[in-house]
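Reading through the structure tokens given below for one structure.
One protein chain is absent from this view; the other protein chains keep their places.
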Amino acid sequence: MTTVKVATPKAAARAPAKEVIKDASMLKQKEMMAAHYDRLTSAPETGAKVAATFVPGNLNELVMCFDLLNNLPEVNAIQNGLRRVSGSYVLEAEKIGHSEDVCTYVKSDIGMMAKGNIAPNGKKFPNPDVLLLSYTGCFTFMKWFELLREQYKCETIMLHTPYMGDGKITKGMIDYMVKQLREEVIPTLERVSGVKFDIDRLRENLKRSSKAEDDLVRVLQSAKAKPSPIDAYFGGIYYIGPIFGAFRGTQDAIDYYRFLREEVEDRLAKGQGPVTPDGDMGKEKYRLVVEGPPNYTSFRQFWKMFYDEGAVVVASSYTKVGGVYDFGFRHDPSKPLETLAEYCLGVYTNRSLPMRIDMLVNYINEYEADGLLINSIKSCNSFSAGQLLMMREVEKRTGKPAAFVESDLVDPRYFSAANIKNRLESYFQMIDQKRSGANAAA
Amino acid sequence: MKTFVGIDLGSTTTKAVLLDEDRNPIGHGITNSRSNYATAARVASQEARVDGQFTLFRRALGDANGVIELDSFLGSLERAFRLEQFLEQLDDLEQTCIGQIQGERFAKVGSGVKSSLGEVFQRLRKEAPELYAPGAKRKSDFFRDIAGSRYHNHAEEVAREAGLPYDLLLNVYDKSIIEVENRPPAGELSEKFRRALGRVLQSEPSVKSAAADIQKMIEKALAVELEETYLVGTGYGRVTLPFSKEHIRSEILCHGLGAHLMYPKTRTVLDIGGQDTKGIQIDTAGIVENFQMNDRCAAGCGRYLGYIADEMNMGLHELGPMAMQSDKPARINSTCTVFAGAELRDRLSLGEKREDILAGLHRAIILRAISIISRSGGITNEFTFTGGVAKNEAAVRELRKVIKENYGDVVININPDSIYTGALGAAEFARRAHFGQADGSEQ
Amino acid sequence: MTIAAGIDIGTSTIKATLFKVENGEETWLSRYIMRIRQRDPLELARVAYDAVLADANMRPEDVDYVATTGEGESVPFHTGHFYSMTTHARGAIYLNPDSRAALDIGALHGRAILIDERGKVLSYKMTSQCASGSGQFLENIARYLGIAQEEIGSLSCQGETPEVVSSICAVLAETDVINMVSRGISTPNILKGIHLSMAARLTKLLKSIGAREGAVMVTGGLALDSGLIAAIEEDLSHIKDMKIAVRSHDDSIYAGAIGAALWGAFRFEKLAAANRVSRAA
Partner (left out) sequence: MATSLNPQATADIVARANALFEDLSFGTARAWKEAVPGRKVVGYMPIYVPRELIHAADMLPLGIVGGGDQLEVIHGDAYYQSYICRIPRSTIELGVSGRLDFVDGMLFPSICDVIRNLSGMWKLMFPKVYSRYFDVPQNYRDDIGGNFYINELAELRHDLGELRGKPITDDELRSSIAVYNDNRRLIRELYALRAERPWQAPAAEVYLMVRAGLLLPVEEHSALLRHYLAAARAEERPMRDNCRVVLTGMFCEQPPLNLIKSLELSGCYVVDDDLLLVTRWLTGDVEIEGDPLRNLSSAFLHHSESTAAKYEPNQKEKGQHLVRAVKRTAAEGVIFAAPSFCDPALLERPMLQHVLKEAGIPYIAFKYAENSGQMQPIREQAGTFADSIKLWSAA
């Protein structure tokens, strides 16, 4: 990946087809990520301690209070997917006894460990000093860290987030979580890190989070414009990287999101569409809302199937897996532990199915989309179980057509390009036909 | 005359439909999809032309109706034509087989193979007219299948008589058939029509008296050129076709439109093809509103029946009728195409009846299809069943049952030409494209 | 002296053997193999049994133990039944005493079996419920490509730039292959591609049973497919921590029947020692 040539948006139009086009914000992000991986892999030398934890339920502000580095196995799995090594990792995990049926995120991680635990920068990942099992919206996370615990034999802290089964956050839930934070999570982190907890430091971190969150929301909501200056799924995945990962609560994140916002606002002012790996996208022909994670092993191929047809994603649920901010929630420094609890509870997949449907319907209406596309992920029961009903309900309520494709996050065996392309093409042609039918009728 | 061609390149069969300017289908052609899609497309469209010729004959001979029994005459003519075609391909196959055995693998077995082959082909040729006798039932419509199953029978006998391993002769066939299939069909159609006509005139005294008139009318029809004005391709293989984007439509749209043309009141379409199953909802203009397809597992598609037929050494055409004899379908749980064979054997060995097992397998396919339709939004009146499996009466019976149980009284349309639905839709898209509605909508 | 017969009813073929065991010395008296096409396998079991007897010039009363394996649980004249993996393990040891794993690849299933020097099954793993990558599939493809079963191996070995078969589903893979033909991929490269993808599955099985070193004996019908064997070797060579020598044997397809007969003899002697002899019917 480091060898690809990179061009600024201006140069995009002139760039020969083979080059991958990246805008400046992406470059900045790449630097941030690279720096983070370097911090992690040099931990043995610097003596920094490492906490492994998950994206949904990521307590980065808290982790930073203990001078711990945050290593997120999901992000590593994504990197491995993009770098096309996850396939062999998954296979490795299956060879050492994991079932073909289970989540490939876990298997990619386990396989990576079995094959030497090499980070994207080519150096070895440090072993975690603590597994912070703060997870939300998926049971698999729990098994995942039990498996890692077996391997690393290190301290493991459980923070259990109840599910929003009835669509509301109750006081009982918040109390339960705050109590876990106060009496289990924080004391253990203090012990592992040797750093005393300072609630003011947490407040500072939270304040920084909410600033970046504001800008992120502005960026994502820019897609309401026509044409949309961003792709809120394929592009969106880059945008959420820092804030869902190890940067929420840092100055870096504030800088990045301000920079990103300006870039997007500039495109917006100029009436430009999104930047794709092949340069500026052509005319915006279809506006879609997407539910479900992407496929990382054939990410660009997948994306190309959209932008080649002039389809832009204007809103997606995947960009809410590490926190839902567009309905007003911000990390609130005035109630630091409660706000962390509330954040965990509100993550997309921790919302009940009816809530998820409401969100999608709302997106279709507010972003004036032509329809819903579901990319159903074989790995992920948390997302996928129930998507077929979601599809029906959204169609029923919006009157807009939906389409369904299937793939996997990081297992290349489950990406059938021909199959997906066939469905997408049919879907786009169907939207066309409907439109012209509607015109003819009018 | 102007014709509009729709080609549906399916995973198992390739279909072509010829429309005239007034949207009348004048010809249908089908062939099995083989490794060479371009050839398959060519064969199918040639078959459609052949069929179109018959339509033209019918039109031309319309006046002579009464003098001759038109239907029976055209039937004879068609059979004679098929026989001509069959014999021609048989010759090709024989030459290819002989070519094969020059290779070293067969050298040690020596000339025995060659003479045995000669014998097999002699028997094949001898019985060929029976295959095309009036009322004869053929196992399939395709040369590969017809010639194959007969070849197997004769080869087994001949091999036994000559003391040769049967597998050897089988292998020669397997090696050759793929080549023969992939050879573009040999040229001049008109000549074949003339030869066929000769055969009919000779063998059927009833038309002798009108022979001269008939010949004249046929010649006139043969003189009409079926111009390929516009062509649209669709189906599984469409991406590999040398068509440009304007000439390609998604098979979903084509099936929707095709079903609409056949039955304008259709709202729900089910298509079960060789390796995919689609549930499609269309509006009053034939525009697709929603669709669902099977996922990446091909369980429960048409190919499933193919496997079963192979497994039981039966023709595809024979499965349905056998399953119809059951009134107590077995409950089959594995719809995995390949495992179905194993389950079949399992159950046979447990003493279950073939008919019941087969009926159960048909039901299993239908249940899967129904769940796909259900994903796409259920069944709304009227319902049209398309694709190759719609030809299977047992599948149709189960489908009717399940629909009745779950959706009540729904009009169910099944067209004898249901397998051509996609191609018909494509042909209509071609016609619309020619008349300037690029997006395919009707005015 | 003990005379024992082993009858292995598979999904596609039926195999029978007759053995004499005397003072620990095992003598293979006769064998029989036949494809199950249309006939009832249980009927064929009788045919096969009669054939091995006739071939060895014996009568049913000479036989001490008739052991079935595979799908032979309901053969009416058996003395006892052993399950396939038990018998393949024993067969592998008979064919090559150094075997520490058996890889049984038959028409529908693949199984990896970890064994010790006595033929005891230590652990095993089977391919899943989905039929992709089975012998049956290979057979269909071969027929489609117009090649005889015996040719598959040598053709595959000529493949230099194998084409990867991406579909997991056997049915869709068939279409993949048809597509390859149309793209002009040569038969050897197609076959090699299929073999490699099958091999990857099989080595995965081997790895997951913990086979790390020693010889693995390939048993079952596909042991005769040299292309598959080569592909397995190739796949294994990419795996650092597996130092396994892949072995095959001309009689590999009989492994189950051999194992059944030998276990039968073993059991008979054990029972005889315990005075619980029951002669074969």
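As written, the chain order gives the labels A, B and C, with residue 1 at the start of each chain.
The rule we apply is simple: a contact is a pair of C-beta atoms (placed from the backbone, for glycine too) under 8 Å apart; a residue touches a chain by one contact, two chains touch by 3 or more.
Not measured: the values here are computed from a predicted model.
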item	value
Residue in contact with the excluded chain [from B:I372, B:A395 or B:A430]	B:I372
Which of A:I357, A:L373, A:L409 or A:M430 contacts the chain that the document leaves out	A:I357
Option from C:F19, C:Y49 or C:F82 whose C-beta touches the chain left out	C:F82
Where the missing chain touches chain C, by residue	71, 73, 81-86, 109, 120-121, 123-124, 126, 128-129, 263, 266-267
Interface with the unshown chain - residue positions in chain A	96-99, 101-103, 106, 133, 138-140, 142-144, 146-147, 149-150, 153, 156, 158, 160, 162-163, 165-166, 170, 172-173, 175-176, 179-180, 183-184, 352-357, 376, 378, 381-382, 384-389, 393, 406
Hidden partner interface residues of chain B, rising order	295, 297, 331-334, 339, 342-343, 346, 367-368, 370-375, 402, 406
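Convention: only the chains that are shown with their structure count from here on.
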item	value
Mean-CA-position distance for chain C and chain A (Å)	47
Centroid spacing, where centroids are CA-atom means, of chain B and chain C in whole angstrom	39
For chain B, residues that touch 2 or more chains besides their own	296
Per-residue multi-chain contacts in chain A, two or more chains	416
Residues on chain C engaged by chain B in the complex (per definition of touch)	11, 37-38, 40-42, 71, 74, 108, 129-132, 134, 136-137, 143-148, 151, 167-172, 174-175, 178-179, 181-182
In the complex with chain C, residue positions of chain A that touch it	91, 94-97, 100, 413, 416
Chain A contact footprint on chain B (complex, rising order)	239, 249-253, 283, 285, 287-293, 295-296, 375, 377, 439-443
